[in-house]
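In this view, the complex is presented without one of its protein chains, the others remaining in place.
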Amino acid sequence: MENLLKDILKTCYPYTGQGKVANYIPQLAKADVTEFGISVMTEDGVIHNAGDSDKKFTMQSIVKPMILLMALLDQGEECVRRLVGVEATGKPFDAFNYSDQALKSEHINPMINTGSIALCTLIKGETYLEKFNRLLELTRKMADNPSLEIDRDVYLSEKETGNKNRALAYMLKAYGMLHDDVEEVLDCYFRACSISVTSVDLAKIGFTLANRGKNLQTGEQMFPEKYARDINAVLMTCGMYDGSGEFALNVGVPAKSGVGGGIMAIVPHRMGIGMYSPALDGKGNSVAGIKALEMLSEHLDLSIF
Amino acid sequence: MENLLKDILKTCYPYTGQGKVANYIPQLAKADVTEFGISVMTEDGVIHNAGDSDKKFTMQSIVKPMILLMALLDQGEECVRRLVGVEATGKPFDAFNYSDQALKSEHINPMINTGSIALCTLIKGETYLEKFNRLLELTRKMADNPSLEIDRDVYLSEKETGNKNRALAYMLKAYGMLHDDVEEVLDCYFRACSISVTSVDLAKIGFTLANRGKNLQTGEQMFPEKYARDINAVLMTCGMYDGSGEFALNVGVPAKSGVGGGIMAIVPHRMGIGMYSPALDGKGNSVAGIKALEMLSEHLDLSIF
Amino acid sequence: MENLLKDILKTCYPYTGQGKVANYIPQLAKADVTEFGISVMTEDGVIHNAGDSDKKFTMQSIVKPMILLMALLDQGEECVRRLVGVEATGKPFDAFNYSDQALKSEHINPMINTGSIALCTLIKGETYLEKFNRLLELTRKMADNPSLEIDRDVYLSEKETGNKNRALAYMLKAYGMLHDDVEEVLDCYFRACSISVTSVDLAKIGFTLANRGKNLQTGEQMFPEKYARDINAVLMTCGMYDGSGEFALNVGVPAKSGVGGGIMAIVPHRMGIGMYSPALDGKGNSVAGIKALEMLSEHLDLSIF
Partner (left out) sequence: MENLLKDILKTCYPYTGQGKVANYIPQLAKADVTEFGISVMTEDGVIHNAGDSDKKFTMQSIVKPMILLMALLDQGEECVRRLVGVEATGKPFDAFNYSDQALKSEHINPMINTGSIALCTLIKGETYLEKFNRLLELTRKMADNPSLEIDRDVYLSEKETGNKNRALAYMLKAYGMLHDDVEEVLDCYFRACSISVTSVDLAKIGFTLANRGKNLQTGEQMFPEKYARDINAVLMTCGMYDGSGEFALNVGVPAKSGVGGGIMAIVPHRMGIGMYSPALDGKGNSVAGIKALEMLSEHLDLSIF
């Protein structure tokens, strides 16, 4: 496996120079495009690495499935589904038409910012810092890495420049879908996006979802099987932004990308995969990361279709 | 003229019960739908009234042309046009599409909230309170009424519940079209919307625009003729929300409505008209106010077409 | 007046090279961009010309107000308004959403293709050729030019390549807003767009609308005043495509442009104006034609605002 991963990295290396690092947050623009790492956790519990698997980057949107899971655990499926829909065709923008129709839960999706911000309000906790800490704990547990922390610089950068997210949050508030203080909710969301991980962490978190919530070592069911299936299904249809359909064809497994350059892929029953390469395509997905996943899928017949 | 106005009020009175008062702000929901007033200022400088022409209501969107005028006076046409467009077909909502195109000035219009909020930033003043006070002064001068003040309850109500406007303002900020503190800008905007007027005040302000900025008594040119023409043209195409086309056919003069129930109509060279009746149609325009303007236009051949 | 027109043509001549001739129909792409003509009919009945006022070009969208007038004359205002709306903000495209909302009359406008095609069905006549001939007769009468004919090459070119209009017509049919054979309806529409005129013809037609339907020489009321006002009002808000707002500010009179390079402008009570210069801006309006109208409006204070 290590040799396969090394081969893939070598073959896909030219793609690391083909995209652009995210620049909407000054901190992300500093990423080094030459870094390229891959980690795979297989059903025997072994982690296989190649390249820069020890480099840290922020989760960004990869934390969205974690927020969804935390909301499911804290409030149950019915409550979550009253707040957000699961269709890829939602049209959040229509809701902004000044003369018009109301924003409804069916228009928002847990994998777009609007939905993920809304879900932060469902996490239990006296304060939004406590809510975030509970989310961080869950993430640490799934990554089996108690040292996970936020990248303070990225967090502050997000907080300072996140006006589009402020617009989305106030829109939610205007339509009665967010009741708390917008800045507090967003603070939790910005912290969540700023959790700093390596490809190894993503491989482990992905494996927990692949294994339907069951810890391989201890056998502990960390969360209900149904929630793992729900999350994997949502990732399949909307995990890779506007490239989700393409990814379903070419790789064929649930995955979530983040503008920090990471991708977490889930091969049900078989593998968790973490990728890192910060140069993104026009849709916000890591170019080299996707190429590497395509090769890996082809070699190991990973597609679930 | 008084008799004509009384006849029109009588004939249109049944329409006062056909719409609904605005309920997006608790304070507006308290309006008395039985109130119905009309004022007309004619080219001889006389004000003709009928009905509840002494009832106060808040300007709401009727202040938008005042904000546009203030911005034009303070920064000139070129600067204003760099920030806002003038087409009715702009699609501000598209700009909210999370994965997509940027918000551009051509998408926003001085008669929609987004554009009007943006224009507040162009008014001169050390603070946003000072900016507002200069706008209030201009409004008082055009209404020839130094006692105009804001309705404090409405202002506080707007400020408390105006989350949709907060969303729009943060969206402007996200796209680099608003640089100051959002709450300060909105405070100016909310105050502006809360200026309390009577139909008499609207008739006088409207007359100033009809007379292309020239004060009838003093002969003073209060603002350049071109600005009056610009504002009247914008009102013609977008002054009555999604009912602007219909209004152009049925009344045929520039006008601006507000969800407070007021309508200000401008008959170039001839008249300024103020209307008040708080029950609104689905587009946000006073039902009885529009009906009364239709009758008045027909009787006096007011259409400019 | 002739001198003023000549000056304007001279000053605006450089703009004739700044746009592009329409290329969606092969025949239109052959237009000579150096041609530039202007004609003005004043209230004394005199026609003032400058430049290529004898050059022929096809009406294209300038025939839309004629189709609207013919429909009004044949079926009355109520019937017309059941079929088409008058708001500039209609969203015809939404109606194509496959899973979706129905197309409604309020979504279409007599100045967009969809609306104008629909209105052809309201014209009286046993066949669509007869309907077209009645429209041609009305146009000839308003232009006081019995020799008006269609440009056969342009007509055939439109018919051959007009698949977008076919799509719009079948969409109307799918939603029950067009009952006849699509190709027959479109044949009438394509012929109408292909009526060949000069700037003199447009000035005369425009004058009839400016004079509210009254023939200056004979005093005959060719059509009800109200219809002239309706058409002028619709042209004010939607006559210049997505440039209607800009035109309202800079010229300030109702007008209609066509991709053939013509513009017909209406100065209520005062003038009819015809323009011809085939190079178009990105919105489909004649670049030099608009510039010339801006200058003319400024010199003669034509704005109705």
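As written, the chains take the letters A, B and C, and residue 1 is the first residue of each chain.
In this section, a contact is a pair of C-beta atoms (placed from the backbone, for glycine too) under 8 Å apart; a residue touches a chain by one contact, two chains touch by 3 or more.
Source: prediction; values computed, not measured.
Student: So there's a chain missing from this view; which of the remaining chains does it actually touch?
Tutor: Hidden chain, whole complex, touched shown chains: A, C.
Student: Identify the residue among C:5, C:28 or C:168 that touches the chain left out of the display.
Tutor: Answer from the full complex: C:168 touches the omitted chain.
Student: Can you tell me which of A:42, A:244 or A:257 touches the chain that was removed from the display?
Tutor: A:244
Student: Could you tell me which of A:69, A:143 or A:234 touches the chain that is not displayed?
Tutor: If we include the chain that is not displayed, A:234 is the one touching it.
Student: What residue numbers in subunit C mark contact with the hidden partner chain?
Tutor: Missing-chain contacts on subunit C: residues 92-100, 112-114, 163-164, 166-171, 173-174, 182, 241-242, 283-284.
Student: State which residues belonging to subunit A touch the missing partner chain.
Tutor: 85-89, 109, 228-230, 232-234, 236-238, 242-246, 248-249, 252, 254, 268, 303-305
FYI, only the chains that are shown with their structure count from here on.
Student: Determine the set of chains touching subunit A that also touch subunit B.
Tutor: Touches both subunit A and subunit B: nothing.
Student: Cα centroid separation between subunit A and subunit B, in whole Å?
Tutor: 46
Student: Using the average of all C-alpha atoms in each chain as its centre, how far is it in Å between subunit A and subunit C?
Tutor: 54
Student: Starting from the mean Cα coordinates of subunit B and subunit C, work out the distance between those two points in Å.
Tutor: Once rounded, the distance between the two centres reads 32 Å.
Student: Quick one: which residues in subunit A touch 2 or more of the other chains?
Tutor: Residues of subunit A touching two or more partner chains: there are none.
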